[in-house]
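Note that one protein chain of the assembly has been removed; the remaining protein chains are unaltered in position.
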Amino acid sequence: MTGYQITFYLISAFVLSMGILSVTTRKIFRSAIWLLFSLMGIAGLYFWMDVQFIAAVQIVVYVGGIVVLIIFSIFLTQQSGKEMEKAPLGRTIFGALAVLFGFAFTYFLIQQYDFTATGKLFDSDVARIGNAMLNTEQGGYSLPFEVVSILLLAAMIGCIVIALKIKPTEK
Amino acid sequence: MSEVPLSHILFVSTALFFTGMYGLFTRRNLITMLMSIELMLNSVNINFVAFNKYLYPEKLDGIFFTIFIITIAAAEAAVAIAIIINLYRSHHSIDVEDATEMKY
Partner (left out) sequence: MNYSSYIALIPLLPMAAFVLLGLFGRKYFNKSAGIIGTGLLLISTVLSIYTAYQYFFVDGKVGDTYQTITALKFTWLSFSDTVSIDMGIILDPISVMMLVVVTFVSLMVHIFSLGYMKGEERFATYYAFLGLFTFSMLGLVVSSNLFQIYMFWELVGASSYLLIGYYYQKPSAVAASKKAFIVTRFADLGFLIGILILAFYGESLDFNTIIQNLTAQQSSQFVAITSASFIGVSAITWGLTMVFMGGAGKSAMFPFHIWLPDAMEGPTPVSALIHAATMVVAGVYLVARLFPLFAINETALSIVRIVGVVSALFAAIIACTQTDIKRVLAYSTMSQIGYMMFALGVSGNGGEDGLGYTASMFHLFTHAFFKSLLFLGAGAVIHLVHSNDMKDMGGLRKYMPITHATFLIACLAIAGVPPFAGFFSKEEILLAAYNSSMIVYAIALLTSGLTAFYMFRLYFSIFWNKASSPLERTGGEAHNDHGEGTFSMKLPLIFLAVCTIGVGFIPFGHFVSTDGKVLETPFHLMFSIAPVAIGLAGIGIAMYLFLYENECPEKYSKKLGGFYRAAHRKFYIDEVYLFITKKVVFNLIGRPAVWIDRNIVDGLMNGIAATTAKVSGLIKGIQSGKIQNYTLYFFAGIGSLLIVFIYLWKQ
């Protein structure tokens, strides 16, 4: 049992437990915090998998952006202190059954395939990623990059429009 | 380097995905539903990176997919929050059981 493996199992246990806590706790603020820890754990997983750039992006965008956004929205809707109600029992049981079935089915499917690692070295330093992102030749990602940036623009405008409070017309 | 078989990582990501799905089914709060969706998206990210590393180490496609998914997840979370706020303004509650105008 190398340290490599032990690290993996520890991190994955952490991620999973935080995830389960996040979806089952009754208090909303705690749920957000468990989510935060889970996302941090996933960033750790990325570090273990030797893709430091993605790990960094994960921390910056997800943890530092989205979770913060969620916490703000919890404050805005004044829900932070109360306990949430439970879902109806039927739905809980049915959901659990559906999830267990889905998990079993999916893992059964995956088991049938024999994924053998190629054993080659994974070279993912930032310079290489940057070159590929702005590359206009075959195998480059500049077009998706531009499209995503337009998408972000549209999303920003959309959010503002949706959440706009309409001022009353009379003074 | 490859002492952990790919199937173990896939196990983790699958479990995380279905945990998120369970949260989607059972949580009564819109914001917690959003959190569960984030969990699901993250599990997919793990999948992409693991496949890229183990099966196609000379290419970078998986990483780019992950980058784009993160980007789009951010945009989507923002829009979702805007909608939730709008809904809160009209219903004064973010309980998903209260938003049943589409009932027959």
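Going in written order, the chains are labelled A and B, and every chain counts its residues from 1.
Basically, a contact is a pair of C-beta atoms (placed from the backbone, for glycine too) under 8 Å apart; a residue touches a chain by one contact, two chains touch by 3 or more.
Keep in mind that what you see is a predicted model, and the values were worked out from it rather than measured.
In the complete complex, the hidden chain is touched by one of A:10, A:109 or A:134, namely A:109.
In the full complex, chain A touches the hidden chain at residues 87, 91, 94-95, 98, 101-102, 105, 109.
Residues of chain B that touch the chain left out of view are 21, 24-26, 33, 96-97, 99-104.
Here, only the chains that are shown with their structure count from here on.
Centre-to-centre separation of chain A and chain B, using mean CA positions: 5 Å.
Those residues of chain A that touch chain B in the shared complex are 2, 4-5, 8, 12, 15-16, 19-20, 22-24, 28, 31-32, 35, 38-39, 42, 45-46, 49-51, 53-54, 57-58, 61-62, 65-66, 69-70, 72-74, 76-77, 79, 84-87, 91-92, 94-96, 98-100, 102-103, 106-107, 110-111, 115, 117-124, 128-129, 132-133, 141, 144, 148, 151-152, 155-156, 158-160, 162-163, 165.
Interface residues of chain B, counted against chain A in their complex, comprise 1-12, 14-16, 18-23, 25-29, 31-32, 34-36, 38-39, 42, 45-46, 49-50, 52-58, 60, 63-64, 66-68, 70-79, 81-86, 88-89, 94-95.
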